[in-house]
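Below is one structure. I have some questions about it.
Complex shown without one protein chain; remaining protein chains in place.
Just so it is clear, A, B and C label the chains in written order, and each chain counts residues from 1 on its own.
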Amino acid sequence: MTYLPKPKVHHPDLPRNALGLTRRDYEGSLSTLCAGCGHDSVTAALILAFFELDIPPHRVAKLSGIGCSSKTPTYFLREAHGFNGVHGRMPALATGVSAARRDLWLVGISGDGDSLSIGLGQFCHAIRRRVRMVYILENNGVYGLTKGQFSASADIGSKSKKGEPNQQAPIDPVLLALSLGATFVARGFSGDKEQLVPILKAAFRHHGFAFVDVISPCVTFNDHEGSTKSYQYTRDHYKPVVHADFVPTHQEIVAHSEEGGVLDIRLHDGSVLRLRRTERDYDPTSRDAAYAYVRRHQDQGEVVTGILYIDSSPSEMHALSGTVETPLAQIPYEQLCPGGAALDQLMDSFR
Amino acid sequence: MTYLPKPKVHHPDLPRNALGLTRRDYEGSLSTLCAGCGHDSVTAALILAFFELDIPPHRVAKLSGIGCSSKTPTYFLREAHGFNGVHGRMPALATGVSAARRDLWLVGISGDGDSLSIGLGQFCHAIRRRVRMVYILENNGVYGLTKGQFSASADIGSKSKKGEPNQQAPIDPVLLALSLGATFVARGFSGDKEQLVPILKAAFRHHGFAFVDVISPCVTFNDHEGSTKSYQYTRDHYKPVVHADFVPTHQEIVAHSEEGGVLDIRLHDGSVLRLRRTERDYDPTSRDAAYAYVRRHQDQGEVVTGILYIDSSPSEMHALSGTVETPLAQIPYEQLCPGGAALDQLMDSFR
Amino acid sequence: MNDLGPLSPDEAAAAALARPCCGGVNEFALKIATVNGTGSASANGLLMQAIFRMGIPVSGKNVFPSNIQGLPTWYEIRASGRGHTARTPVFDLMVAMNPATYRQDIAEVRSGGYVLHDSTWPLQQSLQRPDVHFLGIPLARLCAEAFQGGRERLLMKNIMYVGALAALLDIDLEVVRTLLGEQYGAKKGLLESNVTALRMGHEYALGHFACPLPVRLQRLSATDGQVLMDGNTAAALGCLYAGATVAAWYPITPATSVMEAFRGFCSRFRRDEQGRNRFLIVQAEDELAAAGIVIGAGWAGARAFTPTSGPGISLMNEFIGLAYYAEIPAVFIDVQRAGPSTGMPTRTQQSDLLLCAYASHGDTRHILLLPADPEECFHFAVRAFDLAERFQTPVFVLSDLDIGMNDWMIPRLRWDDSFRPDRGKVPSAEQLERMEIFYRYLDVDGDGICARTLPGIHPRGAYFTRGSGHNKLGGYTEDAAEYTEVMQRLARKIRGAAEAVPGPIILRREGARASLVTMGGCDRAVREAIDRLAEEGLPLDYMRVRGFPFGDAVARFLAEHEINWVVEQNRDAQLRSLLLLETKVARERLRSITSYGGLPLSWQQVAEGILHDGEQSVP
Partner (left out) sequence: MNDLGPLSPDEAAAAALARPCCGGVNEFALKIATVNGTGSASANGLLMQAIFRMGIPVSGKNVFPSNIQGLPTWYEIRASGRGHTARTPVFDLMVAMNPATYRQDIAEVRSGGYVLHDSTWPLQQSLQRPDVHFLGIPLARLCAEAFQGGRERLLMKNIMYVGALAALLDIDLEVVRTLLGEQYGAKKGLLESNVTALRMGHEYALGHFACPLPVRLQRLSATDGQVLMDGNTAAALGCLYAGATVAAWYPITPATSVMEAFRGFCSRFRRDEQGRNRFLIVQAEDELAAAGIVIGAGWAGARAFTPTSGPGISLMNEFIGLAYYAEIPAVFIDVQRAGPSTGMPTRTQQSDLLLCAYASHGDTRHILLLPADPEECFHFAVRAFDLAERFQTPVFVLSDLDIGMNDWMIPRLRWDDSFRPDRGKVPSAEQLERMEIFYRYLDVDGDGICARTLPGIHPRGAYFTRGSGHNKLGGYTEDAAEYTEVMQRLARKIRGAAEAVPGPIILRREGARASLVTMGGCDRAVREAIDRLAEEGLPLDYMRVRGFPFGDAVARFLAEHEINWVVEQNRDAQLRSLLLLETKVARERLRSITSYGGLPLSWQQVAEGILHDGEQSVP
């Protein structure tokens, strides 16, 4: 049976963005996830972020691996190309897409199984390569689609539905990304759209690899008591440290005003990201401070969220490689082929 | 052509260890690496460590991936089983060997290409699983065997032999291991056997996953000026912070004497590891302090070495899994098969 | 087409297909259409088990979506006093519980059949069919009246239709009640609601319909000595009995339940007095690692296995080649699903055959075992470890989703306590002590199999294992002759396994000059097809291959028949290809019948294959 596309109904009263589109224009097919699944909230946040950023849907490429989380690209941006690849290998596909089409907005959706188990190497190397993309890890501590095994992000002692405690140390993707020198590292919670949407908007404005870990509970297999990835647990241990407001290019701002914990960061495209810190001395521009802070609070069982680290003028893959501005896939063949005369000349050096 | 085994000549004057063996008894075939290759020094250090630890050669299993580094298990312990697997997958093989034979000493040898590129996921997960083994990464910043491409541990700006600078951020295996909660993290230098042998001895005594990153220059492809993994560069930026002495079980010691930077750590088997710190307040028992220290000095271009972090009573895979003491491969079949009667009884529940 | 009986094959096939088939007493099929995540699975299982307990052969096929909750799902039950338990696509009764699929479900009932539906809301006019009986029960309303809370109401609807079916099909209510008791024993409240719902459904049906229907049950004793079991559970039991101690895996549908079952059995049968485990299960980070762990453990002397499915096998390719070339035992249980790529993870197929036979780059060739049902899953799992250790090589057990995840009726599994594992040529410390020198890859007795030492046993046993070129002494080599010598021995060794793998099952019919050849889970449908075609006057022989490399018996059988229709569940006729390559049979004798839509095979598909023979072109 074929999944039904969500009917595209036009509500004349819905607000429109700069492109004249409504939020509905950023939606996709109906979700087939479990009712209440955290991933659906991430989808909703993404739809809002795209809408508010005035991004033309078809200028986005949506990629994912395999898993419940990786199904979500079908649920937003029906007018964008989507690619549901193989398990854990979205980063490689994204690298290829970025290589070919540096002009597209790229969003990759993954799960904790997808990114931290089978795809761990690819995840780390996409960070290293600085592929320009927004990388979202919908983190629920389990393998949802294969029915509830612990993932590599499950905390020690977190209990399975049957009550067995997990024994292995978790991989915290935020710490990992910081360790590997990622230039934008954030964590959100699918239960807090107020925080998540601005994070996503900032991530899309980041001219590099923007990593967003989203705690996104699995209501079916990991939302029970004893789980450290449940809605309840996350709410109880939630520690937002940095809230973000996005100030578009054209708006007047006072750069780097530091009052009241506010920190303004000028981004690559000239726009400004205004960060409001709940802890005044938290420095989201220091990789080491961010790492130490997250570690410290992790040991206290807290889930630190917000834009935790940002390097506002990073270099990305194309800059590092010195590629032309024209997307490689769109260079006319005439500019690619050296031609017969050149070949003939070249032949002389093979005698 | 077949590689020739090193002739086993007996020198009557060579010192003997508690097993009555000489160092020669810990050797293997003649090395086929380039003259001066750092890896050969690591081999030499390993031979000494095994000799001094009085380990019966045939009670060791030596595993490796593929690369010049991964060839080295042939060059020591000719009386031990060796396994030169596939590229980047030694950790999985080691996990299997450990699962089957928890009674063996396990040493895994890898390279920076082997562990940080193709094998990155496996390396990280072996740490997570806490496989009891000594994991040695012979780190030269290049792919030696495939002739000199940058590896993932090459520093930004480090130059290839042809003079091209590396553009991508390095993966520092020490930081990575610390991030992932490894319980023994050390770094050595193949040019400093005085430091390396005690590190290796301590690693073998560690009852868990002991990670030893060894800067091991590739004389053929990465020992030139401009390389940050050359002998010269490493010597110039060398920063040993912790020296180790190993105090066997039977020797009297003053536990945790802290004078003169000395720190005694009692190991799982009752023996004591005496750490002499060059920086008095360096705390090798604090994962976060170690991380911060290494990061700070990394930014200053320094290569911090020594036993950088140790958790002296870790749990390892078998403890976490609650396995019996008898190696699984050696349990008699009679204890494994529930027998016909049990099966018959079981059948009743399938009606 | 040849003339092989009173009727030509296509005539016979056409006649069989044309024969009106409608169910009757102890011969019918029903299908239950629900939504996944609503608890219908256990109700459906209950129904099937009840029929089984009444002594009537039965099978159940779960047709479920690749998601967790909220999508259409189906369960097909076939009861057959004659013992035909293959899937049948002809349904006498449809339990249509999912409005989202009403149209398709109602269309699927045979003419004259029945549709049981929830009449709380009226059925749309356009869904009506004049040739079908609609049996409406206001399930939702009844549940709303009798039970509290959304979840319980949802769950009890399922039990209620079970109750109604019990009345309609004349299922012994006592049997169902007993089953419920066994299931909910301790949980009194639950048991009570279930029994209530069951009774309500039963009474409603009795009160409103002419019960029982012409399609119905009557006690038999045809299930004595039988059990209902799925192949993954059976395979896990096989691994347990074989003495496997190390298991590594990465979750993947439909192989996941092999490890779940293994873990369950180990917790029960593999704990010592202090509660410590005589097993170790590693949930690996991916399939590459799982394969590596199994190979590492096998190298070190443990019996080790990994269950996986197609994508996993693809990922394990490199490691499989290592195990082949370095000669390390390893057992791979491939519970096949519909490929290629992610394909249809919850649909069945037999399409990894060629991949497994020749997995990995370079010249390789692997031992395959092809179980047809859970019974063989059990025995072949045991055999796989023996073969892996005896031949020091990877062995693949090729099961599939249908065998692995559906409950099959099989004889009670039996165990011969005199069984001792064949650990192959592994010299002990004492034997090594007595040897002058040991060479790992020296074939001293000409069977292509060399002695293999385990680490840590004796210094003299030490050798260096490598996936790179080596000579017969175990030394590294790049010499053409030395390399070739080892490669030739390897070919000889694997050829030698042909007579050690389970031989084909051959069934002969008087006068047959053609045959149906098949493998694995096609077995029951093909045998049913043979019965049906025989009834039309077309006698066909039957061969089911059960292992690879093929033994002589396989080749001989093929040569004896003018036509061998090879029936299999993949697009590219992979079994036919393997037979063509690996026996000397003439191409013309091999015809192909394939069905690969992902549902278990039915005899009708076999008959249609014969009917349309020649139209299907094998690529």
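FYI, contacts are C-beta pairs under 8 Å (C-beta built on N, C-alpha and C of every residue); 3 or more make two chains touch, one makes a residue touch a chain.
Keep in mind the model is a prediction, meaning the values are calculated, not measured.
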Seminar exercise, completed: Displayed chains that the missing one touches are A, B, C
Seminar exercise, completed: Across C:99, C:343, C:511 or C:537, the one contacting the chain not displayed is C:343
Problem set entry | Listed residues A:100, A:262 or A:289, member touching the removed chain | A:100
Problem set entry | Option from C:10, C:172, C:531 or C:572 whose C-beta touches the chain left out | C:572
Seminar exercise, completed: Checked against the full complex, the residue among C:18, C:107 or C:491 that touches the missing chain is C:491
For this session: Mind listing the subunit B residues that contact the chain we can't see here?
Result: 1, 32-35, 66, 68, 71, 84, 86-88, 117-118, 120, 143-147, 149-150, 152, 220
Exercise. Mind pulling the subunit A residues that touch the left-out chain?
Worked result: 1-3, 56-59, 61, 63, 73-74, 78-86, 89, 91-101, 103-104, 121-122, 124-125, 129, 317-318, 321-325, 328-331, 333, 335-340, 342-344, 346-347, 350-351
For this session: Spell out the interface residues on subunit C facing the chain that's missing from view.
Result: 65-66, 310-311, 313-315, 317-318, 321-322, 324-326, 338-347, 349, 351-352, 354-355, 358, 360-365, 466-469, 478-481, 483-484, 487-488, 491, 494-495, 549, 570-572, 574, 577, 580-582, 584, 586-587, 596-599, 619
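Methods note: only the chains that are shown with their structure count from here on.
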For this session: By the contact definition above, name the pair with the higher C-beta contact count: B-C or A-C.
Result: B-C
Exercise. Using CA atom averages as chain centres, what separation in Å is found between subunit B and subunit C?
Worked result: 44
Problem set entry | subunit A and subunit C, separation of their C-alpha mean positions in angstrom | 40
Seminar exercise, completed: subunit A touches at least 2 other chains through residues 117-118, 120, 152
Seminar exercise, completed: Residue numbers in subunit C touching two or more further chains are 285-286
